[in-house]
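One chain of protein is taken out of this complex; the other chains stay put.
When the chains are written out, they are named A, B, C, D, E, F and G in that same order, and each has its own residue count from 1.
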Amino acid sequence: MPQMRSIQLNGEARRVAAGTLAELVAELGLERRMIAIELNLEVVPKSRYAETRLTEGDRIELVHMIGGG
Amino acid sequence: MPQMRSIQLNGEARRVAAGTLAELVAELGLERRMIAIELNLEVVPKSRYAETRLTEGDRIELVHMIGGG
Amino acid sequence: MPQMRSIQLNGEARRVAAGTLAELVAELGLERRMIAIELNLEVVPKSRYAETRLTEGDRIELVHMIGGG
Amino acid sequence: MPQMRSIQLNGEARRVAAGTLAELVAELGLERRMIAIELNLEVVPKSRYAETRLTEGDRIELVHMIGGG
Amino acid sequence: MTEDLLKVGTYTFKSRLIVGSGKYRDFATTRAATEAAEAEMITVAVRRVNITDPGQENLLDYIDPEKYVILPNTAGCFNAEDAVRTLRLAREAGGWDLVKLEVLGDTETLYPNVVETIKAAEQLVAEGFQVMVYTNDDPIVARRLEEIGCVAVMPLGNPIGSGRGLANPFNIRVIKQRASVPIVVDAGIGTASDAARAMELGADAVLVNTAIAEAKDECMMARAMRDAVRAGRQAYLAGRMPKRAFASASSPTEGYIWD
Amino acid sequence: MTEDLLKVGTYTFKSRLIVGSGKYRDFATTRAATEAAEAEMITVAVRRVNITDPGQENLLDYIDPEKYVILPNTAGCFNAEDAVRTLRLAREAGGWDLVKLEVLGDTETLYPNVVETIKAAEQLVAEGFQVMVYTNDDPIVARRLEEIGCVAVMPLGNPIGSGRGLANPFNIRVIKQRASVPIVVDAGIGTASDAARAMELGADAVLVNTAIAEAKDECMMARAMRDAVRAGRQAYLAGRMPKRAFASASSPTEGYIWD
Amino acid sequence: MTEDLLKVGTYTFKSRLIVGSGKYRDFATTRAATEAAEAEMITVAVRRVNITDPGQENLLDYIDPEKYVILPNTAGCFNAEDAVRTLRLAREAGGWDLVKLEVLGDTETLYPNVVETIKAAEQLVAEGFQVMVYTNDDPIVARRLEEIGCVAVMPLGNPIGSGRGLANPFNIRVIKQRASVPIVVDAGIGTASDAARAMELGADAVLVNTAIAEAKDECMMARAMRDAVRAGRQAYLAGRMPKRAFASASSPTEGYIWD
Partner (left out) sequence: MTEDLLKVGTYTFKSRLIVGSGKYRDFATTRAATEAAEAEMITVAVRRVNITDPGQENLLDYIDPEKYVILPNTAGCFNAEDAVRTLRLAREAGGWDLVKLEVLGDTETLYPNVVETIKAAEQLVAEGFQVMVYTNDDPIVARRLEEIGCVAVMPLGNPIGSGRGLANPFNIRVIKQRASVPIVVDAGIGTASDAARAMELGADAVLVNTAIAEAKDECMMARAMRDAVRAGRQAYLAGRMPKRAFASASSPTEGYIWD
């Protein structure tokens, strides 16, 4: 069984099974969304989601575009 | 006893004992007020109040000054 | 030879050979223009130009449309 | 005879006999004026005019108050 | 400014602030504010005496006709005839011949009905009244009223009691430039700067009522209006600076220590 | 109004009209107009003494520093360093610690360079000056200048010397509502009603120079400004009537003779 | 917007931009600009034929009366009689019964003489004309003209040819709110935004002449006016947002990455 990690996701504590950002995105069903991810204050390019491993306590911001003026 | 007359005073029917405008003004206690009287659409000078007799059905307007812009 | 008449045309004294308004309009070459005529302060309908005789001293206003706001 | 010095006074080259700021102010007849002096970019208090010696090439700004909004 | 007097018909005034006596919470405040304004002329309305209680207090117990020029108005009249009847009564009541004519066009805007106003003005002038006339801000109508013989023309700045200031300063200025009788801006003044502005346009006086009577502190606003009228009048006489699109330095642009 | 005092830093004033000393045709007129304005504070510029003629007459021979609070300005400075140097000299010259900081952005608008102004303000406050600071009408910048420790914030109404009044009354009002130091409307006032309007918005004082110095009659305009500032201040304190879209009768709407 | 038609008397129009034909440098430009404006109604003046050269080109050689509704005006008339005579001639000339009545009060402001205007309107309506009437911005006069039977009331925004826009938007709005005939803002429009503003106030149409004829590029300005009238009309019909003293965020105020 997969090991679970505790991370900060969009400001909330969360336990996730995902080992990489790619798995996290999949876990959330956001593969086809125009999103961006900031990992510990650094933006991570999509191209590196697969190789970017999650570790205990990571602080992740996962954003998208909404209506705004 | 005095004969009473029915007149229109400031738009209201009224029975008065006064036989002249002077008596009417006295009856109302307005001798020392800055007033003016219109009798049947004609202004009556104060100097003629004493000689101006009231007759049944007279239409009288009795006015004074109030606050206005 | 035609008898000449002195008339006031648009504010100016003028001697004309025309005996009728129709002849006057022709004399001025205005047959095809959108004009109107006032004869001695009365507007004359086009339909009556032919029958309307000019007499000495007539005052005629002959107008058209120009640019205006 | 006094030794003359070349200084920059209010942006202009000038030779002066004065050996101190006090002497310079006197030489200009400004003793009783509300003025201020900047010597080589440093403001010099009036109390130190007497002891402040002028040396060749000093840059002096000597100002007063004028009409202004 | 002692020599800068306001002449209206046969009357002469030092003050260029005319006040109204309406809308005050009580007569004592009316008197106090009128004194604070240092006004010399005050408008009053003509109404029926309350016959059921003829003895009740009266405005003129507080505003002394010996001390102030009383200016009876025709507020509430919507036709010439009512206005003329009203002012005949006012003249009989106090012998006042200087009057404020206003013939209204509707209750929502209280704008004048200029056709009826002209008719009433002609009648009143013929009867020897000295007519100060409330009108709109149309210079053509203003001139007509002057030609009729009105002793003062009183264009509105904005609706009576609106306090929105001067809607069309250009018209007020044009009316003034063509007038040979005093121009009094009547209606619309809401605060001191409005009064000052009216005077700067050349108005000979302003009439203020609601702006004082409805201020939180009536007497302080009355003083504010007094000072504003003086300020605007002096600014008009002093001749203001030209307006410039861009800036003009207030301090010399040379002699800097860093030049 | 005797108790309505203006406190700026450690100074207290009865007058809320600050005048400038620039642009007058001569010093005698500067003095006469300043007296007519009943001002207590007057701005001056710092410039090089004319070495070729050091004896010529000086402004302070006419404006007595014992009688007026002298407010040295930094007119003409386009960066923080020049402004700081200028005011250090001014403080040495007359011991004046209350100063008017203005760091300009260009010569056409004479609008401030707010970035350099902030820098200079920080330095001057650190050196113990009491800084009154000229700025644009941006409430965010105004608050920053107050946080730095300026003793008064002086937003512009319009370009210096333009005489166009207040371009953005809303911003002046917002600046005032948030400020705990005095707000002085500086620049743009062209006539008395502009000054009254600024005070009605809540300004604690106004600074006027060109409007007086360029009036045809300087002393009369100075009195006009004096009265206008008092008028606007009183109107502000009195609490003005509400504005209404439509009319509100000044006279009772009953008791008519034709009812 | 295809269903949003303008009905004036017995006429119906798609366009809400009425143009004048005066002041153009030549007839070709008049035609080109009128086409660019996509106008359907154009005003013309009535003048004496030049008898010394009766054959010279005529406006109607360029503006086809079959294609445009010709609106004869009474420009230059200063009394009712001249205006009536002028329009009787116009009706005879082209059979036009829809006319623009303007009786002027003076040559400097070209403001209407409302008393003479009312007199002329009564006569013309009695003679069967469909009268569109130029007037001032007084709602009381406007209503009177409607009561007389005018098919459209045309209040001025500002003096004819001044290009200063709308002096008193409040009055235009009031006139519209009370009218049951079309309100056409006539005079004062100087640029596109003025026309849009007039339409936003509820005007049913605008009449523009000088602003197009005196633009550097007449046809481009004509298109600008065409678009501005459509813009203002749609904005009026769409129902604008409320005005707010302070700000209202256009973007959600939660979900920030730094919360």
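Before moving on, here are some points about what is shown:
Just so we're on the same page, a contact is a pair of C-beta atoms (placed from the backbone, for glycine too) under 8 Å apart; a residue touches a chain by one contact, two chains touch by 3 or more.
Remember, it's a predicted structure, so these values are computed and weren't measured experimentally.
Although one chain is omitted from the display, it touches the following shown chains in the full assembly: A, C, F, G. Here the missing chain is touched by one residue of F:I118, F:V151, F:A224 or F:I257, and it is F:I118. Touching the omitted chain from chain C are residues 10-11, 38, 61, 63, 66-69. Considering the complete assembly, chain A touches the hidden chain via residues 9-12, 14, 28-30, 33-38, 41, 43-46, 61-69.
For chain G, the residues in touch with the chain missing from this view are 20, 22-23, 43, 45-48, 50, 73, 75-77, 82, 85-86, 89, 107-111, 159-164, 190-197, 200, 209-211, 213-218, 220-221, 223-228, 230-235, 237-259.
By definition in this document, only the chains that are shown with their structure count from here on.
The chains in contact with chain C and with chain G alike: there are none. The minimum number of touch steps separating chain E from chain F is 1.
Across B-E and D-E, the chain pair carrying more C-beta contacts is B-E. Residue positions 20, 22-23, 43, 45-48, 73, 75, 85, 89, 109, 111, 160-161, 164, 209-210, 249-252, 255, 257 of chain E are each in touch with at least two other chains.
For chain A, the set of residues touching two or more other chains is empty.
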